[in-house]
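Before I ask anything, let me first share the structure, which is written out below as structure tokens.
Left out: one protein chain. Kept in place: all the others.
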Amino acid sequence: MSKTRPGHFFEDFWVGQSLVHGTPRTLSEGDRSLYIAFTGARHPLHCAAPLAAACGYPATPLHDFLVFNIGFGKTVPDISLNAVANLGYADLRFLRPVYPGDTLTADSTVIGLKQNSSGKNGVVYVRSTVRDQHGQDVLTWIRWVMVNKRNLAAPAPEPLIPELPESVPAERLAIPAFLRPGKLDPAATAGRDYWEDYRPGERIDNASGMTLDESDHTLATKLYQNPARLHFNAQAAGGKRLVYGGHVIAVCHALNYEGLENVLNVAAINAGAHCNPSYAGDTLYASTEVLEQWPLPGRNDLGALRLRLVGTKNIPAAEIRDRFAEHNGKPTYHPNVVLDLDYTVLMPRRTAMENR
Amino acid sequence: MSKTRPGHFFEDFWVGQSLVHGTPRTLSEGDRSLYIAFTGARHPLHCAAPLAAACGYPATPLHDFLVFNIGFGKTVPDISLNAVANLGYADLRFLRPVYPGDTLTADSTVIGLKQNSSGKNGVVYVRSTVRDQHGQDVLTWIRWVMVNKRNLAAPAPEPLIPELPESVPAERLAIPAFLRPGKLDPAATAGRDYWEDYRPGERIDNASGMTLDESDHTLATKLYQNPARLHFNAQAAGGKRLVYGGHVIAVCHALNYEGLENVLNVAAINAGAHCNPSYAGDTLYASTEVLEQWPLPGRNDLGALRLRLVGTKNIPAAEIRDRFAEHNGKPTYHPNVVLDLDYTVLMPRRTAMENR
Partner (left out) sequence: MSKTRPGHFFEDFWVGQSLVHGTPRTLSEGDRSLYIAFTGARHPLHCAAPLAAACGYPATPLHDFLVFNIGFGKTVPDISLNAVANLGYADLRFLRPVYPGDTLTADSTVIGLKQNSSGKNGVVYVRSTVRDQHGQDVLTWIRWVMVNKRNLAAPAPEPLIPELPESVPAERLAIPAFLRPGKLDPAATAGRDYWEDYRPGERIDNASGMTLDESDHTLATKLYQNPARLHFNAQAAGGKRLVYGGHVIAVCHALNYEGLENVLNVAAINAGAHCNPSYAGDTLYASTEVLEQWPLPGRNDLGALRLRLVGTKNIPAAEIRDRFAEHNGKPTYHPNVVLDLDYTVLMPRRTAMENR
């Protein structure tokens, strides 16, 4: 019996199955610096200690997508080592800030299964949760992946597709009680715009682009201890290593700083798709559409913006008019669209900034 | 009205204008490690805690050029996002050591303007200052950049070229009162030479070379949160991303460790020019000339060396005889010279090392 683990195949999953993932990981200032080196991230809350302190944080929180990527990496050996495709995310919520010194673990529960008509693979739906060293939940999400069968003769499970919320509603966003967004130093960002200044339907074509190289995406993915082979082994990947989708999210979110400088942090991902693969040499661009503008219950100092972040490769997102997927029928993305992320961020209200 | 900021154009500047830059940044041990990974820096003061403590430092200072690059990056969105060329530096002084946990901000004042005869752009002179979380100045410099006009019909400003000191004189160098350079462990470096052992006119051809790659220069520049587009976007940069000049300075200073091992730290940049661009694949070499040897007022344990650090690409600096610029007329550098940096470093005096 082999001591190496081949990962789970489709027939190894059952609804209700609980999977405790390995590789607990203590985060540090080293991870914070590396995340900035990977992305050029400039949102101030995660890189300026006095500002985080002024806003009420007991320490300087680590970037949300660093936390996401570290958590996600833990789930790969048990969920997606034999995945054909990472199909989507839903109901992702950042529940508590994570600070240097915190140790993250992750576990998942299988919440849905559906064998594909080909009989060769099927879709596995999991709810994954990332916890800190006190057992407190810091992040949770649903994702679904297409996983190969090992034994094509294995019987198909009873299909169960879980209910997927269309979005995370405002009242389910986790807002720290201590947060005083009005204490954000207005000079900390170059941005002049606050929550009230955005309008649903508004589109911001972020001006910068970032070219990917082999070392930066592989260093990032190794830091996240994500062992999926197509990201590291050029031979196994047919010559070109696939860029890990979480790196694409992180880069595109850093690119959309321009025009959204006063975003405090990410509160939720409502839905997300990696539309096309990215490889070293591709230049990523971002364009952001404001979908909704939510006041938050009990807070007059802070609002939520629901955004659609579209990442493209090699053509500025601004130049792709019909970039969005069809909603009816199969989604068919423009071949240069690599990311379609529906997510919710928090931003100070102008009133809070004016009454600091 | 667009929410993204196009950066300032030439006609947006006026003499006396004050610019407070965004992106406050707390430095950490993660940044220290990354700086070593980017450069291979070996000068001991910034990487050996017991040695820094013996020399009187309350904590282990971060590398001077890490501090410079972090500070410089903050000024880019407001000063040089639309720059055609970074023309020069003067009167750069490191004023206080920076330690992990310190948070840096930066601001600039426009001190000179001169429209070019073409009418398409002009030179902007700024004094930039980097401050810590207590508002104390840690670093200051003058630089001048050529910036495009947005509107060619905008009137030319009254030309004002500020006085630029030829060098930072010894009495203006900031020497920490606590510094006890004689406590430097002589075994900490491989160098046998101290301040008295150098002579003006002496030239040290540093033996090592370092080949640049895309990921290392882009990771460094992202860590510095410098958003200048030509460093990141291969498409915008005509296929080849320009290596950020501050990375070239950092690498060349690390290369000149050989023969200058007992340099404690950098005190000033008297003048500097990025003579030719560098790209991934270029191999950098360094050669260092001792320009002047200054005793320091009130210190018999420490001296200053004014050095000319010449960085070349693809030809060892030792092999380029006529590498220096013409001083009269336009400077015309050898096409393989990438850096000509006139700077001042501190070094223990032999007498201090002998009476430890």
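General remarks:
Chains here go by letter, A and B, matching the order in which they are written, and residues are numbered from 1 within each.
Here is the rule we use: contacts are C-beta pairs under 8 Å (C-beta built on N, C-alpha and C of every residue); 3 or more make two chains touch, one makes a residue touch a chain.
Owing to the predicted nature of the structure, the values given are computational and were not obtained by experimental measurement.
Of the listed residues A:220, A:317 or A:337, the one in contact with the hidden chain in the full complex is A:220. Checked against the full complex, the candidates B:182, B:246 or B:259 give a single residue touching the omitted chain, namely B:259. The missing chain, though absent from the display, is touched by one residue of B:133, B:235, B:283 or B:351; that residue is B:283. The chain not displayed touches chain A at residues 2-6, 20-26, 28-31, 33-34, 77-78, 100-101, 103, 105, 133, 213-216, 218-223, 225, 227, 229, 232-236, 241.
Listed for chain B, the residues touching the missing chain in the whole complex are 28-34, 36-42, 44, 47-51, 60, 185, 187-191, 193, 197-198, 202, 204-211, 213-216, 219, 258-261, 281, 283, 314.
Heads up, the rule we're going with is that only the chains that are shown with their structure count from here on.
Centre-to-centre separation between chain A and chain B, using Cα means, comes to 37 Å.
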